[in-house]
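Of the protein chains in this complex, one is absent; all others appear in place.
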């Protein structure tokens, strides 16, 4: 008998598949899709889009372009701001049958502490993901997530502000991602998410000018799966925290591989654009793949590569 | 009237498309393929596989695995060593109708100087590419190509040893590729190649162990095109040297885009595995694409993004 | 625009017909639920079902026509996504999410002018029929680059259609922005419905304002999710960025910041 139940640090998950921030919006999906999302939520936890202290309109369009087996985006953290998120969205998310993991990003290092503090008292929030790695914004001058010292400090500020389950989301756009994972661990993270999107760019086939309004963007989808799998493998071997693996997860076979590479849970992003509610389907298929391999639990699977 | 003739620094090329090191072997192809390669060479220059001071057997197989729109390899610079290359291969390459650009890598920083010196007096060699960026070997402890100081020193040693056209091939596996390009420029490079493969990994779908004998490998092919295009764009805007663009170039449209992004010439690697002699075909198609856009020369095209 | 949103879902649909219509391709597939629910101006996110991860994502395509259980789309092959969809054959399967978006609002009254540019004509056939069914006097102005595209005008069947081509190879020569004001006045049209390239939509918006007519325009944008989740498809409006997929694709012309 295969069981998919798993523990991500202090969070109990009914299966190891969650959504990646910015790619699935339950409040919108509930309006548009034929599905009873507040009763049968397809993922084992819900991660809303990243919010920041101030509302952000995001980058100039176009913001999307498809590349070979990949997607470039330059959304630029368009969001309503953490205050509206807390006032309008959180109460509605309270009735979800799964843990909610808020995602926050800072314009300055201090913001990670301030946002965490604002969420600290909210019961609806089970965990907080610090997005220190969005490639589409230059908050705080240069990317904070490329600098171990500042990543550690942002984490420590959040850690001091809240006792919630704290996840730091790492960027692959660095010489050594392990160094950043170690910085997050030193700062007091409970978990790391690996990986955010990979720096990329596309030109319009006809005009030969950058397609994206923001010139460059972040690459996601199956194209980056090998990059993500390596990062998960390296990070999970180097630090003692649980890892949420993501980057191109599209099939149950991908879930299996990320878990084997060392992830304790796996997030689905771009694949939600091929199938808007992949969580439950992938979990079902994962059971089959584990069964034929004689693997009974996620625990047995994690890190077996 | 479209002309494809172009100058890559001091090298005259009949069109802007060359081969990427390690992916096309004219001596082998001449044995196997129905083509008169020594008279109608399909690329505008020939770059043989990287050679090192000592022969290398390369990494444990398997060395290849296909990923979504990409290829992982961990060849590990298998080569016969620079002495055999000079003695056996160079004399045969002398009759090629295009410039030969030797590719070298060092076990230690000094090797770049020593190998360059060995090639300095050879007339068959028009240029030398310093491969400081192979992700599949750990020559000299840690990857030299991730360290600006050592990249500059390796370049300076080669520059001191030879007056040949000197190209430094950069890795994308760094936080800031521009910094490395600047280091190569300071060291006296005449040109930079952008990019070598991206760090990645794959698991065997059944055993869930790393597929590659070397565990990790380098990702190439269309999957990395957005990463390469961005790198070319950033580097060509930041330094004053000509750039050879590569990473996923498969169609004439890709060639067009790399040139527009700022490359002066473009190298084809993985796409040679879909079509073993793509150079001449791509050049022909490139003319058509330039014609409909009213672009008459490569010069007009380079950097127009 | 449009009425209450109708729940969309993912459908696995067999292709039953694929034939060229000039330089476009008309593809019909079985999709009972979509056929029952879709309204004029709504769209679908469509991709080939199968092993390949390239093209990766579905492409937004307007619902061109409905014939009992069959849904029809009209494809202009402009890039790898649309080319691969255009190369599918009978028996191949599509993955289809929809119907999506608000569609055109049909609550207005009075004579209606439909304006289509290029492949923007695709979703307007359904609209022409719906307006006629509501007893509104409806005329269509369709503009194309050249004859190869303009033959698609035949898909409007019984509708009152006038065709323009830029090179004069079919119908009258010129852009539709030229006859537009005159046509509006002659018809005493109260409302314009338009879909096509941005410059055309902008011209429609200007003319409508000048002539005191109202206008609904269906805009285009690159999309990923199609359901309002990714913030990727935004266009500039007077209220700031709005999503083409879930706030649109149909907007009152005066809301768009051209």
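A, B and C are the chain letters, set down in written order, and residue numbers restart from 1 in every chain.
Here, contacts are C-beta pairs under 8 Å (C-beta built on N, C-alpha and C of every residue); 3 or more make two chains touch, one makes a residue touch a chain.
Just so it is clear, the model here is predicted, and its values are computed rather than measured.
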| item | value |
| --- | --- |
| Missing chain: touched chains present in the view | A, B, C |
| Omitted-chain contact residue, chosen from A:13, A:51, A:68 or A:255 | A:68 |
| Given C:50, C:110, C:168 or C:199, the one touching the chain that is not displayed | C:50 |
| Identified contact with the non-displayed chain, of B:2, B:29, B:178 or B:287 | B:29 |
| Chain not shown, touching residues in chain B | 22-25, 28-29, 31-35, 49, 57-58, 61-66, 68-71, 73, 75, 78, 205, 221-222, 250, 270, 272-277 |
| Residues of chain A (touch criterion as defined above) contacting the omitted chain | 68-69, 222 |
| Where the missing chain touches chain C, by residue | 50-55, 80, 83-84, 87, 89, 91 |
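Following the convention adopted for this analysis, only the chains that are shown with their structure count from here on.
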| item | value |
| --- | --- |
| Chain hops separating chain B from chain A, counting only touching neighbours | 1 |
| Far-end chain from chain C, centres as C-alpha averages | B |
| Comparison of A-C and B-C (more C-beta pairs in contact) | A-C |
| Centre-to-centre distance between chain C and chain A (centres being mean Cα positions), rounded to whole Å | 35 |
| Distance from the mean Cα position of chain C to that of chain B, given in whole angstrom | 46 |
| Junction residues of chain C, two or more chains touched | 53-54 |
| Residues of chain B whose C-beta touches two or more other chains | 68-69, 222 |
